[in-house]
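Starting off with a structure, shown below.
Removed: one protein chain of the complex. Kept in place: all other protein chains.
Our next item is subunit A:
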């Protein structure tokens, strides 16, 4: 990007990409006021806002980025709407970089094969660092199937609010490289460590020390259709059925749609006002660079 370009980071989280190039001026927005507070402390320009309704004048920006955001929207309509809203505020000829989690990923995260809609526990930094020490991510216990939750009881239209402020204490943000970066030091592997740690392992851990780990880990695999009419709010509630102690900090689940190869490009094509000019796969993510062709 040329010096002096102005860009929007939509779903900027803690603002890790905002200051990357000091020759650019970037404005961040995120649904989570806690994450935006971190941006503010870092001196970044940022505001609290929902990605489906941005408060910017049309075509103001030279470019925009959407890093690990679109996969949190609950259905294809909302995912397309999110892309459309970004394109609305970018000028014709402007470019948008989009990263989403891939279904085909074979990194550290473990997902049920071919299941595209999943809940992933979002650990608070405190829990995460403790978990990290006690669990090997590379050798998950295959028998430890996390407790499933019937999706129709769980899923509602507000899935894309998964990143909202209920994740109190949270300071983390997903990043395309699979690392979880935040004001602290936890990374995404710790959240997967929690995912793997259930049943017997969890009991052992909690026997060692109740605060050692949250055994209230819960993975919700969404296998049925996504009609956007149930409540994800519920999925955000701390799971308590396995909790050995009320002292255990809650674990919140976040909704992800894991993108198949080509799916992101198809969404972009649906907007009819942008072309994919570059695309690829990078460490568990599909990404593409999109150029706006008309208003």
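We take it that a contact is a pair of C-beta atoms (placed from the backbone, for glycine too) under 8 Å apart; a residue touches a chain by one contact, two chains touch by 3 or more; residues count from 1.
Everything below uses one rule, namely that contacts and distances are computed from a predicted model.
Participant: Looking at UniProt, which of "Cytoplasmic tRNA 2-thiolation protein 1", "Trm112p-like protein", "RNA polymerase II transcription factor B subunit 2" or "Translin" names the chain that isn't shown?
Facilitator: "Trm112p-like protein"
Participant: Touch as defined at the start, partner being the missing chain; which of A:18, A:46, A:100 or A:290 qualifies?
Facilitator: In the complete complex, the chain left out is touched by residue A:46.
Participant: Which subunit A residues would touch the chain omitted from the figure, given the whole complex?
Facilitator: 2-6, 22-23, 25, 27, 29, 31, 33, 36-37, 39-40, 45-50, 52-57, 60, 62
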